[in-house]
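For reference, the structure is listed below as structure tokens.
Yeah, one chain of the complex is gone here, protein chain that is, but the others are all in their spots.
On to chain A.
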Amino acid sequence: MNGSVGVNVSAATFATSQVLVLVVLSPLLIGLMRTVRARLEGRVGGGVLQPWRDLRKLLLKEPLQAQGRSWWAMAGPVLLVSSSLALCALTPLLGTVTFPSLPDDLFVVVSILLLGSVALALVGLDAGTAFGGMGSSRHMMISALVEPTVLLSVYALSIPVGSSVLSRIVEARLDDPASVLSPVSLLALLALTIAVVAETGRLPVDNPATHLELTMVHEAMVLESSGRDLAWLEVGSWLRLGVLLGLVSTLLVPWGVATDLTAAGMLVAVLALVAKLAVAATALATVEVALAKVRLFRVPELMAGSFVLAFLAVTASYLVVQG
């Protein structure tokens, strides 16, 4: 009994600190990506702190709503932020201690991810504008293509471990670092990276820098939101990017993640997470400079490719089990 209370306390500590760290880091992450991109394009850029300044400005403004908007215009952003916060609490970014009654199972994580996507898409539809509807339908199309890849690639990683709980997968990788370089894990991580890029609306699927373009996806959905609502939508999406990037980099480089609660372990874990996110964001921004957005009808091609990679990872993991 005492032991399970201890586990619950340390799981709660890890969950809270993950939420706090990611809430602070995610806007900085976006700022870092924008700055890297600006520097590579020869511009000065707004600085790493600019997203935080934007956020403060938006939070102080009253949200203006289009005529005929329903209560969802206010509820949707809150649901998106809460789903993103739940993701932050669940994924094993700092520590692998989980609540015994609520493990960070793969299917739980993906369904929470989908909940946020649906909330965002409904916000886009709510105002009844053509742009919002187009953005939402594109977003749902991309989500529908991304989810199978995410499920399949993490499933491939879970086969050698024998558990679909993300913490167990990360623990197994900490125990056996060589497994990171196995073909199964490389294929699955490649597929997962493409899926994450598509899910968070980065290039080449969606251009995050655009604000008035017929082909935009994310911006089209938030076009009718303003003030506080817009701030929540942006924070929600940034947190998702932070969590998913953190998840991919933790799976790729599991070192630093704490397996039990100690002050030193926590400090190392936070520093490692900051370093991993910074490297991942810089790499993503650097690659993005060289990419152009693909046509929307080429997106299924990209997603089919990542699906095949995830599928190959699953077949290859049976190859390892037999061999």
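Following the convention adopted for this analysis, a residue touches a chain if its C-beta (ideal position, glycine included) is under 8 Å from a C-beta of that chain, and two chains touch if they have at least 3 such contacts; residues count from 1.
Convention: contacts and distances are computed from a predicted model.
Only one of "Hydrogenase-4 component E", "ABC transporter substrate-binding protein", "NADH-quinone oxidoreductase subunit F" or "N-methylglutamate dehydrogenase subunit A" fits the UniProt record of the hidden chain, and that name is "Hydrogenase-4 component E".
Check A:181, A:212, A:264 or A:292 against the missing chain and you find that the one touching it is A:181.
By the touch criterion stated above, the residues of chain A touching the omitted chain are 178, 181-184, 186-187, 300-301, 304-305, 307-309, 311-312, 315-316, 318-320, 322-323.
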